[in-house]
Each structure stands twice: as C-alpha cells, then as structure tokens.
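Got a structure for you, written out below as structure tokens; questions coming shortly.
Of the protein chains in this complex, one is absent; all others appear in place.
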C-alpha cells in the first residue's frame, strides 16, 4: 500500500472536552486507502516550531466523502497549535501508515475494547466497523478510563458508539474509581456477566497496555494493542520508534520492533514488557488546565 | 521616557501594494508616549519561529484613540508571518524606542522628505506633523523612490500626505527613471524651481542614505536620517545595532553608535559613511513576487 | 521564628548556595544580554533577580567589531559584538554605583587578551563596593600565544584562573566555552586553579552567510550561537561538568522558561543564567522565578535545593515485576 503526502483541509473542528478536539479533514488520497488502527504523520504548521510531524490515528474514515476524522488531546506545543486551527486551514499529512487492526473473522466472538485517555481515538473507527455489516458482533463491550471525568469524552458521544460502555476514572469523578484495566479484570471475572472476551483491542498509555497484555496472556485471549512511541519519521527510516521485541535477534541480542512499521498494532506476546522504558511521562495535568 | 511592554491588538489590516501591509494597532500605553521617528520592537508570533522581535517605525500615531499604525514590507519570514495576522489578533510590542525626529522650530524653512522603498513608513507621521498646526511649512516636497512601481504605495494614498510628491523608480516603471536621490539632486539644482531645502528628512536603505548624507554635507543642509540596523534587543542591551561614528573614541579608535539608543535618527555628519558595511543585502524581489 | 504548622502551604524556598555565594533565587542574567541593568530597569524589577551579571569588562574601553554584528538563525542568534564595553574605570565610576542602589547582587564579567590583563582587572575590581562576585570569560583569544582561545586549553585556563585568584577574594566563577573536545577537562583545570564556581556555556562557534550578496552575514565572519537552539548542547555540557568537578555549577544556554531552568537544575546546576531570552521578553527572568515557585508548589517540593541534582538515571524504568516496581496509570 502506497504512502501518500497530501495537503488536507480542515472541514470542521469541535471541542469535545476541555482538552479534547475532533477534526474532520478532507484528505481524499489518504481516506481512500486508510484502515482502522493506522495513522497519519501530521505537520501542525509550517516552519520549525514544532519541527517534527506528529502521529495521529484515524478516529473515523469516510472514504466515500474523501474525509477522515482525527481526535486528539492537547498534550504539548504541537497539539496546542493544532487545536487553534479551524475550517479551511491546510495541514500536511503523510499516510496511511502502520499495519492497522484486523477484525476477527468469526463475527460472533466476544470482544473487549479498552481505551485509556485519548486511546479512545483509534477505537472509534474500529468499533464502528466491528458493529456494522452482517453477522454483527453481539457481545462487544468498551472499557474506557481516564485520570478524571474532564478527560473523558462526553457520555452522549460515547453512547453513540452503539455498544455497552464501562467508564472508569483514577479519581472516581466518573464511573468506576480506579484503573480501567482493573475494572475490566473485575468485570470479566464476574459470574453474573457472561463476558469472557476471546479478543481484546486496546489503546492507551504503555502502563495501561502492560496490564491489558498481562490479562490477555494469562487468559489466552487474542490481543491487538495500539502502542505509542516517539516518532521521528513515521515510515521506518529513522528507527526512533523502537520497542523491545519478545523474541531475540541473531545471537542472544535484544531485538527491537518499530512502532511505525511493525505496528502500531501489536499482540501482547510480541513485546518484551519488562524491558520497556517509559517513552515519556505524561505531562502533569496542571500544565494544561 | 519609559519603555512599555504591551500586548496590542490589531484593529485593521490593509494590503496597500503587493508586498506592503498597513496595520492599525490598539496600543494605548505606547501611543501615548510615541513620537515620529521612534519605533517598536514587535514579536510577530509566540514561540521561536522567528525568535527575535522585529523593529518597526511608527507610521502614524493616534494618542487620542490609543492607536498606532505600522506600515511594513514583506521582506522575510517575520514580516510574512505578520502579514497573515488580522483584526483581533494580539501582538507583543516594546516601545516607544529610539530618539525620534525633531521638527524645525522655524516652520517656514524649506524641507525635503526623501523615502526609499518602505522608508516611507516613518515619514507618514513626520509629514503629518510638519504640515499641521500654525505656521505650516509652505515648501515641503517628498521624493519617493523604489525599485519598481509595484513597490510604491499607490499614488492616491501618497497624495493624501498633502505635499508635492516626486516619484522615482529604478526601472522607470513609474515617475523618474533612476535613484530617488538622483532625482532629488537634479530637482534641487533646477533653476526654474526655487527649492533649496535647509533640512532633509530621509529614510531608506543605507546605500540611499549615503547619497542623502553626501548631499546634505555638501550643501550645508541640516539632516535627519532614519537609519537601519539588525537589532537584537532594541533597547541598548545587546550592542548588536552598531554603526561607525564619525568621531573617534578614546585613543584613535573607531567608535560605534547604536541605532536603537542613539538613533534611529542621525545627522549626516555623525556617521563615518566610508566605514559602513552593508547591514544586509535586500532579498531579491523574485523571492516574494 | 515559628515553624510553619502546615509545611505544604509554606512558600517554597528558592534560595541557593554556590560555594561562597548565597543567592535569594537561582536566576541571573547572562553577561552581554542585559547591558548594565539600566537598559531594562523600566521594563522589569531588577530587585527580583538572583543576581545580575553585567556586560563583559576589559581594562580599557573597547569599540567592538564592525557591524553587522548579529544575525538570527533557527531558534537562535549569532553575535559577534567583539566585546564592546566601557572599560573598567567607567564601570566603577558610573555603572556600578547605579546598580548598588538596587537590591541585587552584581557580578562582574571580565576578560582580557593576556593573563596580565585578567590579573589587572581583578585587582582593580577587588573590593569595589557593591560587587558580589567575578565571572571570568575565558572565551577570548590569547594574543601572546598565537590567538588561541584561553578556554580551549586546560593549562591556559588554569593560568588565567590562578592569576585572577591571586588578586581577589571575591567568589570566583569561571565561564567555560563549549567549543572543546572535552569540557570536563577544562572544568577540572579551572576548579583546580581555584575557581569557586563554574558557569557554562558560553556561545557555540558558528557562522552565517547570504547567498544573494555572497557575503558573510557578520563582518567578523564567525560569531557565537545562543538561544534555545543550543539548549540541548548546554545541558550536555553542564551534565559533563557537574560530574567532573565538586564545585557548584551555573547552567547557561537557551533558557527561556521555568521548565528550561529546572532542567539545568535537575541535572545538577545550582543556578542558571538567562541570556538571549531577555531580548525576546524583558520580563522573562521574573517569569522564570515565579514559574520555579509554582513548579515546586505543584510538585510539593519544599526547597529548590531538594530538587537540584535529583536526575534519576540509575533506574531505567522497566515495567512491572522489576526492580523499579510496576508503574500505575
């Protein structure tokens, strides 16, 4: 599949939560080829501030209209600048990049979607595809957590996803109080709910993904985790986006996978979790509130 | 006089020629203290691109309304970014800076204004002041040249200045063909025009100012030249904006004046013209056309 | 003094001790970027500064380089001012008395073209009322020894520091240049020669040209790069220096925000100097001081000194069952 360099135009910009913005972009070349779980490298503005492109997942793909949607959290100078753009403004994109999610062939499988914070972004398109078409998955639940209620998408928007949603916040300001993976673990262990997902799809901070991976490996579930890394190029040239692979390279050496090329979607078993170094610490919330 | 750091708001933006923009700014603190010939250091946008502030002369000062006007030529990345701002946008200013022009006490003196290219900017306020009030100067002419017609302000705008204007262009596309200082020299030498200015006010590239200075010194005229230099700070701290002074320092050493503090207005005799190094070459016109 | 009943609401202590030098907060202005203070007096409150380092001073006045002297570059600027300054006598008779009237420690930045000039300056400045410390700029050519820059050679650096040390008992800071293969080696030489404190970095050797006129953008051809562009280089230098010496270190280079200043202190700098950023925002030093205060409050750190040098490199943050324990969201 060919990568495209395209100048997209912003069609619409909505602020969905204090720090969360949704952009609808006209990008015919990219939307025609895009798949759920893939991403674009986006230049938030011309010039050197910031210098590098930023990776964003497809939140929704509308190939019929030549449009894509991006959902992002204001996390630093790049996303702050991006949040100030509006309809008509051009942004340069490279995409579609990465491998993307694979939906289960057997559409009756029980599946769980787990999102931490802005990890909800790529799950938008994935859930839409999973729930559409013939033989629609009957048993799909979304587990969606964040640090606090203000960092969640509004409930009415999430309810439009069309599946059962379980909310969690670290501070208990909305839904379950605690980690979303804890909520997930407790829920799947409940006798009164017949939910034993054979496949989990998740996106969120690496610390969350670690818990998802652990659950998947312990429960023999298939897993597709959308992982993050700092990216220089997004297309496999800089080798900046490495994560430690579970298997070794030649000799007994550590081997690395590259999130932009080999991912961003990985199975739980393909990563050497106890060798992962924190890619970055999330900036403290007080910086942006 | 105190310098003020102020966030001004753009009230109005007009494109007067292909590369010339006029901004009207609400900046009450600065407009209250500003004088013709002084300037502001303006940050075209937040962040590091470009890093430094840019100097701009007061084109008009409206202390009654708390407003100033800036007239600028798109010459590089800073002025290009500035040209994209519009009403409501904030810009940070430091000002008023520099010494400013002094109008002749005897308001019947014959005076010449000479502008090269965007050097017309500070002359706007100066001419308005010179022509207003009692005992208004009867014999004031403006000599206004540029590389080509497209780099001149439109004639109807210049005619509003209210004095006799002589145009020159290097390529002859409008008015006299040749340097504006040549036109000026020829005009003042004409027997049929009784114009022997006792004072010249000028602003333009250093190469033009050299010819003005030479004429003033040879003809024993008073002169007030608004000179340019690359500026780091605009307030006398970085010592970046040096020009060679005519007189020497202690010993027999070269001494330097500083455009931001000792100027930008200098008399012809205060600069050691044959020691001036070109501050920068004007970017070729094909870059911006 | 009553101990504060609730330590979490006490204002954090921003004072720092650099060997013999005590400062009420760690934020100074860098030499050559703040004139002699006066220039900025109407724009910012000089009394709030941790210290004010003045423009470099020589024995005799210096005219400096011909213009053009500065040029902007991506996220930085190059200067070739050529150390223009009023000379030590005018400094003592005019500039210093003005600064004495303000409540701010004044640090003189000194340079010479020979060891004797450095020593002469130190002697003349020693004991000047209102002078708190001296900073030696060793990024100057040694005219007696072929024009090689003092600060690029450990032995020459040591000689300058020794000569100055002999002439003054004021706290002595040596300002290091980054334009060397090993800044640690120069740092050790300066410390060994009696410098109480080291500051780094001075500007990075650079140049710029104009393809249209085919000329250098600086009459001097070469100049020194400063501003945010060099911050990652400065951080690396400060890291190397803090690991090479025992004396306190002042971080300089591209600092333009409280977070930037804190990065230098995290890796071990006891204080910082702010240079180019003053040109962009004359109130930046006050903002940085306030920002450090807010950071310490938000992170519940009682004193800045508890934060300095706390960089954690030992534990390379593995997840889960490892030494560092698991990391929770």
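So that you can tell them apart, the chains are marked A, B and C in the order they are listed, and the count of residues begins at 1 in each.
Throughout what follows, a residue touches a chain if its C-beta (ideal position, glycine included) is under 8 Å from a C-beta of that chain, and two chains touch if they have at least 3 such contacts.
Quick caveat, the model's predicted, so the values are computed rather than measured.
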Query - Residue of C:84, C:117, C:263 or C:281 touching the missing chain in the full complex - result: C:263
Report task. Pick out which of C:12, C:26, C:50 or C:66 touches the chain that's been left out of the picture. Result -> C:66
Report task. May I ask which residue of C:206, C:250 or C:280 touches the chain that does not appear here? Result -> C:206
Query raised in the report: In the whole complex, what residues of chain A lie against the chain that is missing from view?
Result: 2-5, 43, 48-53, 92, 94, 229-244, 249-250, 253-256, 275, 277-281, 283-284
Query raised in the report: Residues on chain C that touch the omitted chain in the whole complex?
Result: 66, 73-76, 78, 152, 179-181, 204-209, 211-216, 219, 221-222, 225, 227-233, 235-236, 239, 254, 259, 262-263, 266-267, 295, 299, 310-313, 316-317
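Methods note: only the chains that are shown with their structure count from here on.
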Query raised in the report: Just curious, how far off is chain C from chain B if you go by their C-alpha centres, in Å?
Result: 37
Report summary line: Where chain C touches two or more other chains at once, the residues are 74-75
**Report entry** Per-residue multi-chain contacts in chain B, two or more chains
**Finding:** 48-49
